[in-house]
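Note that this complex is displayed minus one protein chain, with the remaining chains in position.
On to subunit A.
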Amino acid sequence: MTLFTKFFGATAALALTAGAAAADPAIIFDLGGKFDKSFNEAAFTGATKWAEETGGTFAEFEISSDAQREQAIRRFAEEGYNPIVMAGFSWGTPLATVAEEYPDLKFSIIDMVVDAPNVQSVVFNEHEGSYLVGMLAAMASEDGTVGFIGGMDIPLIRKFACGYAQGALAVNPDATVLANMTGTTPAAWNDPVKGSELTLAQISQGADVIYAAAGGTGVGVLQTAADQGVYSIGVDSNQNYMHPGSVLTSMLKRVDTAVYDAFTAGTELEAGFNVMGLDNGGVGYALDEFNAELITADMQAAVDAASAAIAAGEISVHDYMSDETCPVLEF
């Protein structure tokens, strides 16, 4: 018995063990935090919806450092939470390590692929949904110039931009697509002021429809577009309600559905690869009472036809992340 072990033994006795929850699900949010008005919040919404409908409870944790990832997964695993859902591509490496240690538990990871027998990997075809809103943008545009404002410059956001440009050019081969990224640090996800400046810059270059795929930064984009009397397009959640009459539509990425489904499946969660695309309602565009007047019947028909064609494999939208190039857009 060394001094060290004695010391730890004594203090460990102080530690209060948490009541192990019998197969409650757990969700772990990424660094952005659960109230980021975007990706993490959508995950939280899905979890809350499950809790409200079933009366169940779930555990949650927001990490504040990259080093906490393994720790957070392990902590829930040790307490017996099942399944454990995590949102964000950065969870890939730590989950691969921990999933192996707990073969009896189920894990679900969103936006990343982890190849393990007890992990469900959920990825979205954001390029397909962006393609549809790109078509709508080109159809709504009067001068043929449409804009894209991304958050942080990472491959995932370029995937949005590339799908959007393809959709716009499919409708109007002469369309000009302007694309700007807000920044190169995680702060770019929450910089509405810069989003607003980029919007003004794109408007001055002739853009009259602007798609924001930028998390909290998008709030500034949508606001400025409304102030300047041009159209904007929201992302991830349905943001049509924010500026009725100005937000043309929103590209939906149903992270909430993914979390809800994983929680509903519970311990029976099916491991493997789950692609959420147009064919299974994982992505899409939002149509509700706030933008009903903006989307004409012709526009809707054209987009729905394209949507069906993509789902059936007749139109193939290039995925930026497949080869890290975009045939129609320079970054």
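Points worth noting:
Please note the rule applied: contacts are C-beta pairs under 8 Å (C-beta built on N, C-alpha and C of every residue); 3 or more make two chains touch, one makes a residue touch a chain; residues count from 1.
Just so we're on the same page, contacts and distances are computed from a predicted model.
This figure omits one chain of the complex; the name its UniProt record holds, of "Precorrin 3B synthase CobZ /tricarballylate dehydrogenase", "Putative tricarboxylic transport membrane protein", "Cell division protein FtsX" or "Sugar ABC transporter permease", is "Sugar ABC transporter permease". Touching the missing chain, out of A:Asp153, A:Glu197 or A:Asp279, is residue A:Asp153.
The chain omitted from view is touched by exactly one of A:Pro25, A:Gly46 or A:Gly92, namely A:Gly92.
Set against the missing chain, the residues A:Gln68, A:Asn172 or A:Gln300 yield one that touches it, A:Gln68.
Those residues of subunit A that touch the chain absent from the view are 2, 4-5, 8, 11-12, 14-16, 18, 31, 33, 59-68, 70-72, 74-75, 89-90, 92-93, 111-113, 152-156, 184-186, 321.
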